[in-house]
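Coming up: chain A.
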Amino acid sequence: MSSRILLRFLALFFTFGLVTTACSSDGGDDTDAAADTSSSAEGDSGDAEPPDDGTDTDGTDTDGTDTDGTDTDGGDEPDAECPHENDTVLLFGPYEANQPAGVNWRAGVEHGIRDVNESGGILGCQIDIEWQDTQADPDISKQVVAEGAELDPYTIMGTVFSGSTIVNMVEAQRAMIPQIVGSESPAITDRAENGDNDFIFRTSFGGDSGAPKLVQFMVEEGVEKVDLIYKNDEFGVGGAEAHREAFEAAGIAIGEEIVVQPEQIDLSAEVSQLAATDSDAVFVFFSEIETGAFHSEVAVQGFEKPLWGADPLTAGASIELATPGSADGARSHSGVVADAPLFEDWLAAHNELHPDITSVDHNNIKGYIGVYVVKEITERMGSFDRDAFPATLHCASITVEDEPGVLLDVSYDANGDVDRESFIVEVVDGVATVIATVPPLENLADRGC
Partner candidate 1 sequence: MTKTVDNEPVVRVRNISKRFGGNQAVDDVSFDVTKGEILGVIGPNGCGKSTLFNCLLGQYRPDNGSIELDGIDVSDWSPPRRAKHGLARTFQLLQIFETMSVRDNLKTAAQEHIGSAARRLFMRPDMGLDGEVDDLIERFRMAHLADELAGNLSYGQQKLLDTAMALVSKPAVAFLDEPAGGVNLTMLADVEQQIRDLNVHDGATMVIVEHNMEFIFALAHRIVVMAEGRVLMEGTPDEVRNDPRVVEVYLGGH
Partner candidate 2 sequence: MEQFLQVTISGLATGAIFAISAVGFALLWQTAGAVNFAHGEFIMVPAVLILALGTQEPTVGIPDFIPLIGGANIGVALPSAGLPWGLLIGFALTIPIAIFLLGYLFKVSLVDRLLQPGGDDIPLVIATIGLGLFLREYVHEAWFATPQPFPSVFGNGFWRPGGVAISADDIGIIVACTIVIGALQFFIKRTYLGRQMEAAAQNAETARVLGIPVNRMVLLTFAINAVLVTIAGLLVSPAINARWDAGINLGLLAFTAAIIGGFNQVRGALYGGFLVGVIQNWSGAYLSTLYRDAGPLLLLILVILVRPQGLFGRAEERRI
């Protein structure tokens, strides 16, 4: 008898608890969100603490110069106030903590943020960044960016993996937050594919804008017929497609086309097919793993055709995975190369800041440049105006005179793709060496500007 009464009481109680919980909103209060942010930033990015501390102390040390900087800036634009608490501007960084590419990207971005903060921040606001691991998983990266967008960051810095970016860029677009990515898949900036995404920006070439340059160089080298071998994923298929068009445009005939499964270990059948053709060269679009196996197999079967390809063909990781000496002579086109003499000073500074990263590559540089692109565009706008950001960056050119931090002159097209000077690299004695510099295409007018 009494237990029934008790039960009814409990039922009422549950319903009350339920309804109140369900109706309580989250993330609405700024104070709450900010408190969460700071606490999770401390708790979660343990290895990021040294640079954080560094910026903090730097901030206090150079306070005087900082205010000077803001004063001069403020003279032009008195309204420019920092969008986030404590005179900071918050960025959000989704990255692949379990992949070298992601870790390098983060290191590059952190390096850029440190340099920007030391020189007074953006419009006098110190940059703060919240990192989240996407585990290189597209679904998780989508979720991470959706959560990150709720922090109301000024821009989103990442991700590097094309497969992730293409999934998570929808969330950034929905939240109307500019997203600076390190991915190279052509589809990312293809307006037909990405649903007219105005908010996506690269830091390096997409497969399609790099292609004409490399092909031009190959024509100069006297290549007339080329075989294509590429791996069957986002990166390989997209890249091969872009290069196929470029070859056709440049009048280079295409011989055999061979598709390889991702992470295929036995390439002997494919290599023997390539050996049997009458082409002058082989064009390779693999990641590091397949490239290593490919170099080794080519050495065994011994064909003499020169190998051309994308970044990974001459990347340090590929050379390491191949049998010694087998990668020599391979040539590739690289957007940014960490080993280029141009970047010597930058590399020294980077190694000093992140001594634990042994394989510094283009991803570090891309991250670094990304931060300076944000800075330069914001200063051009004169305020932290997220809505005007895309319009300002589209079709913009940033020269090293404007902003030394971008390292190389760079121009954006109407889709968020970039164009700039780039390099042809050849493996000599097991080391990737720059053998030529390729000028930018300078045909932005053709690409929607």
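The candidates came about this way: all candidates are chains of the complex that A comes from, given by their letters.
In this section, a residue touches a chain if its C-beta (ideal position, glycine included) is under 8 Å from a C-beta of that chain, and two chains touch if they have at least 3 such contacts; residues count from 1.
The shown structure was predicted, so the numbers you read here are calculated from the model rather than taken from an experiment.
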Candidate from this complex that touches chain A, chosen among 1 or 2: 2
Sites on chain A touched by candidate 2 in the complex: 98-100, 232, 258-261, 263-266, 268-270, 272-273, 276, 288-289, 292-293, 296, 299-302, 317, 320-321, 323-324
